[in-house]
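Only a single protein chain was left out; the remaining protein chains are all shown in position.
Per-chain numbering from 1; labels A, B and C assigned in written order.
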Amino acid sequence: MLFEQLLFFVAGLGALAGALGVVLIRNPFYSVLSLVAHLISLALLFLLLRAEFMAAAQVVIYAGAVMVLYVFVVAYVGGSDEPLGPEGGPLRRIGPLFAGVLFLELAIAVVGSSLDALDSTGPEVGASFGSPGEIGRLLLTKFLLPFEAASFLLLVAAVGAVVLARKRRGLEEPDDGVPTLSVADVLREEGAR
Amino acid sequence: MFTIHLSIVVFLPFAAGLIAAFLPARVGRWLVVAATLGVLGYAIAMIADFDGDSGGLQYVTDDAWISELGIRYQLGVDGLNLFLIALTALLWAAATLWAALRTEDRPRLFMFNMAFAETAVLGAFCAQDLALFVVFFDLMLVPFYFLIGGWGEGDRVRATTRFTIYTLVGSLLMLAGAIALGVLAGPGGDLSFSLAVLAERPLEAGTQQWIFLLFAAAFLVKAPLFPLHGWVVDTYRATPIPVLVVLSAALSKVGVYGFLRIVLPILPDASQHFQDLMIILAVVSILYGSVLAFSQDEARLVVAYSSIAQLGFIVLGIFSLSELGSQGALMQMVNHGLVVGALFFIIAVLTARAGSTSLARMGGMALRAPVLAALFLVVALATLAMPGSPNFVAEILILFGTFEDKLVYGLVASAGVALAAVYMIRLFQRSMHNRTEPSAEPRELGGLDLAVIAPLTVVIVALGVYPQVMLDRTDEATTSKVEAAATAADGSPSAAEAPQAGPPGGGAPPGVQVQP
Amino acid sequence: MDITWFVVLSALIFATGAAGVLTRRSPLVVLLCLELMLNAGNLALLSFSRMLGNQDGQIFALIVLVVAACEVVIGLGIIVAMYRRRLPIDVDQMNELRG
Partner (left out) sequence: MSATGYGWLVLAFPLAGTLALALGWRLWPGRAAGWIGSAAILGSFAASLGMLFELLDRAEDSRSLVGTAYTYADTAGFRADMSILVDPLSVFMCLVVSGVSFLIHVYSVAYMTSDRGYVRFFAYLNFFVFSMLLLILAANFVVLLMGWAFVGAASYLLISFWYRRDTATGAGIKAFVINVIGDVGLVVGAFLLFDGTGALDYAGVFEEAGNAFGRNDGQLVAACVMLLVGAFAKSAQVPLHTWLPDAMEGPTPVSALIHAATMVTAGVYLIARMHPLFELAPAAADVGAVVGTVTLLIAATIALAATDLKRVIAYSTMSQIGYMVLGVSVAAYGAGLFHLMTHAFFKALLFMGAGSVIAAMGGVQSLDKMGGFRKAMPFTFATFTIGALALAGFPLMSGFFSKDEILAFTLNRGGGYVVLAVAGYLASGLTAFYAFRMVFRVFFGEPVPEARELERGHLHHGDPANPATGEKEDTEVGFPGPEHHVAEQAWPMKAAMAPLALLAIVAGTLGIPGVTDTLEHFLEPTFEDSRFLETHPSESSEWLGLALGGGLALLGIAVAALVYLRRPGTALQLRERFSTVHTFLSNKWYFDELFDAVFVRPMAAFGRFGRSIIESVFVQGVLVGGTVGAVRVGTSLARAIQTGELRAYAFLLVSGLGGLVLYFLIVSV
């Protein structure tokens, strides 16, 4: 029990610190690293919640793959220090206030909730709860449709990213002589060029 | 024996338009023309096959659509919409043919929108479910928005904005009315929007009245009738000709058709209650439209205002609440569609020769273009309801229907017949006779233009020689539609708040209408 | 540990992320803060899943993960495209979509 509590507080503080780091650090590169720390802490919390598969996915996909993407982009764009100063108008200054109010509301909602189960550690669950096997079975039976939709979404996002990031002729870079054909070109009426 | 599926008729153009959008333009445009001709063929087969003795619906399609709200996909044909469908098919065939021959700018998109518009209009005419009708009614706006905005002339942005917003506001009022009608008429959540069901669920007279006003607003804007015709001027100026033909000939009929199909059977007491108001609007439209038609210099606007006057006649016929009047109104819808379509094509031809739509710049075309002059003459005479034209039969029925109960209004309206002679003959004379303007280049109709205009003229003449072909098939249906509203005058329970002093068995004498 | 702790922690992380979205100017960091908010959501989903002893919540979280991945891909793609067009990478200077 104590171990779990200890782990919760360590991981929770880690996650919180990571989150604050993301928000407060001015250098985007360190923000990314801070997010990695946050994600790993979160993965620990997931373990506490008996979501082994999700914890693994969190570390492998998020902290691993996605964050690498971030790092690359930061490196490419060149993460310059951003002033945390007053620019951006009044909205920017009251931003934290809004966030605080939101947290208060949510906290009141959770604490003041009459849901008794919240104050428990949850029911006893079998050893296979949250295991990759269980999740896989659910994905291919009960949640087949969302699963397929998600895969399609990924495909669309991939195509979208290609279209967005590809080189364009005649805008800012000299023509490299390689003709490109986009989906938009196919759909455009002839004569409208 | 083949069976007629209305869904095919309705959606054929849309499907063709969609396919054509992915074909090369020169193939695609002819595919759309072929589809409109197919619909026309279907419509002709329907007229031939139609059982004129039955007043009921034929070729019915009836499926559940949104069952939670009691909305059904219900299509059907009776005498009321048979010829309007044929009219729509004919005009779209003519207009797409016309467009196929000359639209150079984004032809596939243009043709797709035309086809889409035909589907929407056919759907509105066929729909037998109020919700479905509303859907098609609003759907009509979409292709026309793009057609006018994308291919219009002159100040097309302003025209499109005004047209869309103004008619959309009307449509939204109707949507509100339709929802209210369905909800209030369906006690205890037993919702139904089927017109046949609604007609059997009479509402309180007071409720009927405000719902009537909502519907009337939508239909009168669409028609258009004075004073809700404000969108006409800009729109008629800007709209490209093939679009204008179908806009003026078919689209405007959906509004007045709505009165016969929906308002009269479902809101009989309110129709009776507002009879005088509607007749006054109609009469004012007739006179106002006529007077303005002959003080216009722009050919398109002459026809625009003449349409207002003609639609005034149609509304007058409908709200005479007599069988003769409605029969005449229905016939006039078809006739007006035919003549106005032909007129706009002719005006397009004239404009091409004069280089301007101004009557002052035309003139003297008859010498070099005798065939054009002859066709124009036939159409112009039909427009002014020359006896022997189908329009005459329609107008005499309307006037006879009106005279029965509302003699005074009828007499005032008949002045409109004389005024029609003034503006139509003026239009003919200014463009065909007198001296030729130096800037105009009179020349004869091309063969392809002739192929568009001549068939319309032939139909006009044929209907003038034998109008019975139409009356035979329509009169059962029209009679049944007016019945409820006409008898509401005789003191049915819900009309009790408007006591009538009418003679037994007859309609109320003019002016005895008591406003609560 | 009671589930309440997890949920409150999730709310705290969510609010922190929201504060970041509202205050930071670099779109890159805004995206990071969005990740924070999504992860806070995931934490809440898993907490409730544990509370109910039902694995459906975990599937939800997984889907959120997918969505987050997509968002990252598109978001970063936009940032790269902006960079290559020499556009300022600053959310306060982007208002092309003004109506």
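Assume a contact is a pair of C-beta atoms (placed from the backbone, for glycine too) under 8 Å apart; a residue touches a chain by one contact, two chains touch by 3 or more.
None of the values given here were measured: they were computed from a predicted structure.
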For the chain that's been dropped from view, list the shown partners it touches.
A, B, C
Full-complex touch with the removed chain, picking from A:44, A:74 or A:99, is A:99
Identified contact with the non-displayed chain, of B:65, B:145 or B:400:
B:400
Using the touch definition up top, pick the residue from B:294, B:313 or B:345 that touches the left-out chain.
B:294
Where B:10, B:82 or B:366 are the choices, the one touching the absent chain is B:366
Thinking of the whole complex, not just what is shown, which of A:109, A:140 or A:159 touches the missing chain?
A:109
Identify the residues of chain C touching the omitted chain, counting contacts across the whole complex.
18, 21-22, 27, 30, 91-92, 94-99
Pick out the residues on chain B that sit against the missing chain.
161-162, 165-166, 169, 226-231, 233-234, 288, 291-292, 294-296, 322-324, 327, 364, 366-367, 370, 374, 377, 381, 384, 386-388, 392-393, 396-397, 399-400, 403-404, 411, 414-415, 417-418, 421-422, 425-426, 429, 432-435, 466-468, 471-472, 474-475, 479
What chain A residues would touch the chain not displayed?
88-89, 91-92, 95, 98-99, 101-102, 105-106, 108-109, 112
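The rule is simple: only the chains that are shown with their structure count from here on.
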Leader among chain pairs (count of C-beta contacts)
A-C
Distance between the CA centroids of chain B and chain C (whole Å) is 55
Geometric centre distance via CA averages, chain C-chain A, whole Å
5
Contact residues on chain C for chain A in the complex?
1-9, 11-20, 22-26, 28-29, 31-33, 35-36, 39, 42-43, 46-47, 49-53, 55-56, 58-59, 61-63, 65-74, 76-81, 83-86, 89, 92
In their shared complex, at which residues does chain A touch chain C?
4-5, 8, 12, 15-16, 19-20, 22-23, 28, 31-32, 35, 38-39, 42, 45-46, 48-51, 53-54, 57-58, 61-62, 66, 69-70, 73-74, 76-77, 79, 82, 84, 87-89, 91-92, 95-96, 98-100, 102-103, 106-107, 110-111, 117-125, 129-130, 134-135, 138-139, 142-143, 146, 150, 153-154, 156-158, 160-161, 164-165, 167, 171-173
